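Yeah, one chain of the complex is gone here, protein chain that is, but the others are all in their spots.
Each chain carries a letter (A, B and C) given by its place in the written order, and its residues are counted from 1.
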Amino acid sequence: MGQSVHYLGLIPLFPLMGAVFIGLLHVFTCKNAKLPEKVYGLLACVGPVLSFVMALKVFFQLKALPVDARFLSHNAFTWFSVGDLHINMGFLADPLSCLMLLFVTLIGSLIHIYSIGYMSGDKNYGKFFAYMNLFLGSMLVLVLGDSPVVMFVGWEGVGLCSYLLISFYSEDTNNVLAGNKAFIVNRIGDLGFVLGMSFLFWGIGASGFDYLSLKANIHHLTPAIALTVCLLLFVGATGKSAQIPLYVWLPDAMAGPTPVSALIHAATMVTAGVYMVARFSFLYAHVELAGDIVAWVGILTALLAAIFGMFQNDIKKVLAYSTVSQLGYMFAGVGVAAYSAGIFHVFTHAFFKALLFLGAGSVIYAMHHEQNIWKMGGLKAKMPKTYLTMVIGALALAGCPPFSGFFSKDEILFSALATGHYGIWAVGLLVACMTAYYTFRMIFVVFHGEPRDQHAFDHAKESPAVMTVPLIILAVGAAFAGFLNMPGVQTVSHWLAPSLTEHHPHASSFVLVFAMATSIVAFLVGIKIAYSKFGKGAAEPVFSGFEKFAYNKFYVDELYNAVIVQPYKAVGSSIWKTIEPNVTDGPVKAVTRLYMMIGTAFKVFQVGYVRIYAIYMIVGLSLMSLFLSQSLN
Amino acid sequence: MFAHVLSVIIFLPIIAGLLLLATPASRNIARFTGMIVSLAALVLSLDLYMGFQSTGHLEFVENIPWIASLGVSYALGVDGISLFILMAGSVLLPMVYFVFATKEKGYYANLLIVQGAMAGAVCAADMILFYIFWEVMLLPVFFMLGLYGGPKRLPATLKITLYTIAGSLLMLAAIVYLGVSYHAQFNEWSFALDKMAQLNLSGRVAAVAFFGFMIAFAIKIPLFPFHTWLPDAYTEAPTATTFVLSAIMAKIGVYGVIRFVVPVFDQEFARFAVLLAYSGVIGMMYCGIAAITQKDFKRMLAFSSASHMGIIALGVFCMNVQALTGSIYQIVAHATSTGVLFLFAGILEERTQTRTISDLGGIAAKAPVFALYFAIAMLASVGLPGTSGFIGEFMIILGAVKFNTAVGVLAGTTLIIGVCYMLWMFQRVFFEKATPKSENFKDFSLIEGLAFLPVIILIIVMGVYPQPFLSKITPSTALQFASAAPVVAQAASATNAHLPELTIEQK
Amino acid sequence: MIHSYLYLSIILFCLGIVGVISRRNVFTVFMSIELMLNAANLAFVAFARVHESMDGHVLAMMVMAVAAAEAALALAVVILLHKHKSKLDTNVFSLLKG
Partner (left out) sequence: MTNDLMLLMPLIIVGAGAILLMLSSAYQKLTHEMAAYGSALVFAVAFLVQLSACITGNAVLFSGAFNGLLVASSFSKAAGLIILACGFFTAMSSHTYFKQNDFCSPEYYSLMVFAASGMLLLTMAQELITVFIALEIMSLAIYILVGYDRKNVISTEAVLKYLMLGAFAGAFLTMGAAFVYGATGSTKFVKIAQYVAAHGFMQTPALIGGSFFILVAFLFKAAAFPFHAWVVDVYDGASVPVTGYMATGLKTAIFAVFANFLVLDASLQSGWITYLFYIAVFTMFVGNLIAIGQQSLKRMLAASGIVHTGYLLIALVAVSTKDFTGSVIAYYLAAYAASTLGIFCALSYLGGAGEKRSTFDDFKGLAKSRPYSAAAVSVFLLSMAGIPPTAGFMGKFYIITSAIEAGQVTLAVLGIVSSIISMWYYLRLIINMYFCEAEEQFGEAVPSNLAPICTFVLVVCVFAISLYPVVI
C-alpha cells in the first residue's frame, strides 16, 4: 500500500499561513503605516513557491513507487466523528491529484509573480495577496483532500475567495453584485454537492467515507442511489465549473482583477468540477446514463459559450466564454469516460488560458484598463512579447497542431468518436471551428490593423519583466505541454491510470487519424473566416438579428432575473408585508382583539343595581335546581 | 472541583443581580460587578468543562429533597447536551460587559439574573425546578425589553411575555400530568428527569401532554408558526437582550425538546416527528426568505436567527445521532456566530445611530478589524467549511436526508437562502461607497478587539478541529437513541416509505 | 299534617324571594328578607315537632336573635341612605358599576 508522508499537510498550509500573516499585516497596517509593496509581494510568493517545491517532491516520490501503489496519504487528525460518520482531515496524493498539484502550484506561483507588477499601486495591495494565498491554499485542500467532505472544504474555500476577489474593487456596486452572483450560484451547486455526499454516505459511507474506502465499496450502492449521487455531484460541478444552467456567473466574474481571472476563473478553480468528476470516476464509470448526461451538458455548454464568444467586444469576456466552452469540452471528455483526456485538457487549458488572460491583462494594463477590443488595434508593434506569447496561446486554444490544445482537444473528440458518441463528436468539431474563429478574431482585432484609439495607442508600452517573464514561461508550457500525451506516447494517461477507472477504447488507427484530420480542418476553416473578416483590420460591427441576440447572450441573465431573482424577492416581501402580519400572526392578533372586546363587553353585566344582582342569584339558583331535579329522576 | 459548583454557577449571578437591584449602586459598580461575576462563572464553568467525564450520563449531580410529599427535589446535573449550552452562556456573556460600558444599573443586574436563570434551566434535573428557572428566565428579559428597549417596545414586550408564558403554563400542566402518572404507575411521587423516561404513556392524554411540552418549546425556539413574537422582540430589545434571547435562550427551547420530549414521549415524538421536521424546515425557509427584504439589519438578523433555529430544531426531529449531535453542535456554533452578529449590530447601531441598511456603506474600508470580525461571524452563520457553522449544518442535512428525503433536500436549501440575505446585507453595509452616516465610523478599540477575539478564534477552532467538542457530546446523544431506539428506528424507516426507490440499504 | 306547615313555610320563603327581586324600596326588601328568615323558623319549629326534640325550637330562637341584630343594622343603613339621597329606591344607589 501507499505510504503516509507528513509534509502533504504542509502543501496547503504554506499559502494558508501566508494568507493569515499577510491578512493580519494588512489589517493592522492599512490604516496608518503603509508597508512597501515589495514586502507583500515577497511574502505572497513564498507560500506558492514552497508548495510548488513540495509538489515536485511529491511527484518524484510517487514516481519512485510501483504503479499499482502510487499514492501517498497523510491523516492529520480526526476532523469529526459521530456514529458511523468518521471524517478525517486527511490528504491523499495520487497521480491524479499530483498532476493537479503540479500545475496549480506552478501556475499559481507564476501568477503571483505576475500580480506583483499588475497590482502595483493598488491601495489594497496587501489584501489582494492575502486573498490570493488563501485561494491557493483552499485549492490545494480541494485537490489533496482524501474524502469528499475535505474536498468540500476547499470547494467552498475557493468559492469564498472567488467572491472576495471578484468584489475586490468593492467601491463599485456592479463588482460586488458580480461577486454575490458568483457566490450564490456556486452555493446552488454546493447544495447538489452536499446532498450528493449525504446520499453517498447513507449508501456506503458507513465503512469509511474517504475515496479509497468508497472505491472499495462502490458495488454496494444501489443503481438508483448511484444515479442520484452522480447527478447531484454533477450539479455541484456545474456550479463550480460554470456549465449549463449555472454558467452565468463566470462572465460577470471578470469584474475581478485580471490575474484573478487568469488563476481562478480560467486555470484552476473552474476546473475543480472536472477534477471532481474524475475523482469519482469509480462512481461515474458505473453509471452510463450519468456519463451521457454529463457529456451532453458539457458539449452543449461548449457550443452555447462558443456562440456567445463570437460576438463579445470585451477582451476578457471573449476569454471568459472561451473558458466556459473549453470547460464544456472537458466535461464532454469525462462524460464519455475518457477521464484522462478530460484531465489532460484541464492541464493544457490551464497553461494556454492563463497565458491568454495574463496577456490580455498585459494589454489592458498597457491600454490603461481599457477592455473593449474595438478601442485597440495594431498593438503588435507596441508590445511584441505580449503579442507573440498571446498568439502561441491563441494557437493552442484554437487547437492548432502541434500546440498543446490540439492534442488534448483531439483526444477528447477522438474518445467521443471511439465510444460512439457521434453527436457529441459532431458538435465538438463545430465548436472547435468556432473556437478558432473567435480566438483569432480577438488576436486580429487587438494586435493587427490600424490603432483605433490613437491616444491610448501612443501611451501603450510593453509591460515590465515581472509580468512578461511569467508570460513567456506559460507560453513554453502552452506550446509543448501537448507532447506529454501525444497519441502513441500517452504519458499522462499512463501516469493517471492508477487513480482513474477507465478502459481506453480500442479504436482503429483510422478513427484516430480521421479525428485528427477533421479537427485540423475545423481549425483551418475557423481561422480562415476570422482572417477574411478581421485580418486587414475592421470597423466595430453593429449587431443585428441573431448576432444581437447572441451578443446579449440570448438574454439568459435577464431570463434568470425575471424567473428566479425577482419572484424570490417578491415572495420575500410578500411574506414580510402580507403573510406575516395577516396569516401567520393573524390568529394571535385575532385572539388579542377578541380578548379585549369581551373584556369591555362584560362590563355591561356589572349594572350596579343591587336588585339585578339578586336576580342573577335567583336565576343561577333556579337553573341549578332545574339540573338538580333532572339529575334526580 | 468542589461539590456544589453548579449551584454556585447558577446562584452567584442571580444573587449578585438581586443585590445590585436592591442597593443604590452606581452604573460603574454594577458593570464591574457584572464583569467580575460573569468571569467568575466563566472560570467555574471552564473548570466544570475540564472535569467533565463525558460518560453520557448526568455529572456533578446535586440532589436535595425539597417538597417531600410530591417528590420534588432540588436536583442539578449536566451531561454532554446541557454542558455545551451552559458553556455557551458562560463564554459569551462576559463580553457584553466589556462591550457595553454605559448602560443603566438595571441593565447589568438583569443580565446577571438571566445568566443565572438560564444556567439553572439547563442544569435542572427535576422538572419542577426546570420549570421554575424556565419562568424566571423570562422576567429579566421582560424588564430589560420594557425598560431599555426601542421606541415600539411595549407591544413587543407584551407579546413575547404573554406568548411565552401561555406556552409554559401549558407545559406546567403537562409536567404535573407526568408527575401524577408516574405516581400512578410506580406509586411514588417524583418529578426527576431520569425517572420520567421509564413512564410508558399512551392514548389521547399523552398526546395532549406531548403538545403541552412541544408548544412551550416551539414558542421559545421559536418554531414556525409560533415565531411571530420574534421579529418585534429581537428588533426592539436592547442589544444585550437580543443577544441573550438568540444566543442562549432560544437554544434552551431546543434543549427542552431533546431533554424532555424525546425520552419521555418517544411514541408521540416518533409519530409527529415528520410534522415537526416540516415545520422546522418551513420555518427555516420562511424566515430566510423574509430576511432578504428587510430594511433594518437588526430585524434581518432576527429573521436569520429564526431561520437558523428552524434548521437546528430540524436536527432534533430527525431522530438519528448525526442530526442530533449536529444540532447540538450547531447550537453552540449559532450562539457564537449569530449571537456575536447581534452584538456587532448593536455596536453598528450605537456608532451610526441608524438601523437602516441603506443608510450605511463602505464600512469595510473604514473599519477593517470590525469588518474582518463581522465577516468571519457572518461566514460562520452561513455555514462555510472551516468555520463552526459548517460542521453542525452538514450533519443536520446529512441526518435529514436519512430521515426523510424531501425534508433533507429542503433543509439543504439553507445553504443558498442563508448566503443570499447575508451577502446582500454585507454588500450594502460594508462594501460600496461610504455614506454620511458611516463615513467616520470608528473601528474597534483594542479592548473591544480583544473582548471579541476569543469568540472569533473559537469560531475558527470549532470549524477546524471540532472533534474534542464532539467527543463530549456524542456519548449523551448516543444514549438518547439507546433508550428510544426501536420505535424511532421503525418510525424513521416509515417516513421514507413514500419513495421506495430511494430507500438506502444500510450494511 | 306536617306538610301543610312546610308548604306554608315554602310559600313564605318564595314570597320573600319575590319581594327581594321585585321591590325597589329598601324597607320592603329587608322585610322580605325577614319573611324568608321567618319561613325558615317555621320550618324549624315544624320539624322540631316531627322529631319531637327541642333543638328546633332553640334554633328558631337563635335565628330570631340574629335576625333582630341584622334588622338593627339594616335600619341604620336605611337611615344613612336616606341621609345621602333622601330616597330609599335601591336603583338610586348605583354609582358603583362597570
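Definition applied: a residue touches a chain if its C-beta (ideal position, glycine included) is under 8 Å from a C-beta of that chain, and two chains touch if they have at least 3 such contacts.
Only a predicted model underlies this, so the values are computations on that prediction, with no experimental measurement involved.
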**Report entry** Chains in view that touch the one left out, judged over the entire complex
**Finding:** A, B, C
Query - Given B:His183, B:Arg271, B:Arg351 or B:Lys437, the one touching the chain that is not displayed - result: B:His183
Report task. Please pick, from B:Ala3, B:Leu154, B:Leu275 or B:Ile457, the residue that touches the omitted chain in the full complex. Result -> B:Leu154
Report summary line: Of B:Ala40, B:Val61 or B:Leu169, the residue that touches the missing chain is B:Leu169
Query - Missing-partner contacts on chain C, residue numbers - result: 6, 9, 13, 16, 20, 26, 29-30, 33, 36-37, 39-41, 43-44, 46-47, 50-51, 53, 55-56, 59, 62-63, 66, 69-70, 73-74, 77, 80-81, 84-85, 90, 93-98
Report summary line: Contacts from chain B to the absent chain lie at residues 21, 67, 69-70, 128, 131-132, 135-136, 139, 143, 146-147, 153-154, 157-158, 161-162, 165-166, 169-170, 172-173, 176-177, 179-180, 183, 205
Report summary line: Contacts from chain A to the absent chain lie at residues 595-596, 598-600, 602-603, 605-606, 608, 610, 612-614, 616-617, 619-621, 624-625, 627-628, 631-632
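Criterion: only the chains that are shown with their structure count from here on.
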Report task. State the pair with the higher C-beta contact count; candidates are A-C and A-B. Result -> A-B
Report summary line: Using only protein Cα atoms, the chain sitting most centrally is B
Requested in this report: Could you give the separation in Å between the centres of chain B and chain C, each centre being the mean of its C-alpha atoms?
Outcome: 66
Report task. Calculate how many whole Å lie between the centre of chain A and the centre of chain C, each centre taken as the average of the chain's C-alpha atoms. Result -> 97
Report summary line: The distance between the C-alpha centres of chain A and chain B, rounded to whole Å, is 36
Report summary line: Going by residue number, chain C touches two or more other chains at none
Requested in this report: Report the residues of chain A in contact with chain C in the complex, numbered from low to high.
Outcome: 603, 606-611, 614-615, 618
Report summary line: As the complex stands, chain B meets chain A at residues 159, 163, 224-225, 227-228, 231, 286, 289-294, 320-322, 325-326, 362, 364-365, 368-369, 372, 379, 384-386, 390-391, 394-395, 397-398, 401-402, 408-409, 412-413, 415-416, 419-420, 423-424, 427, 430-433, 443, 464-467, 470-471, 474, 477-478, 501-502, 504-507
Report task. Sort out for me which residues of chain C touch chain A in the complex. Result -> 17, 20-21, 24, 90-91, 93-98
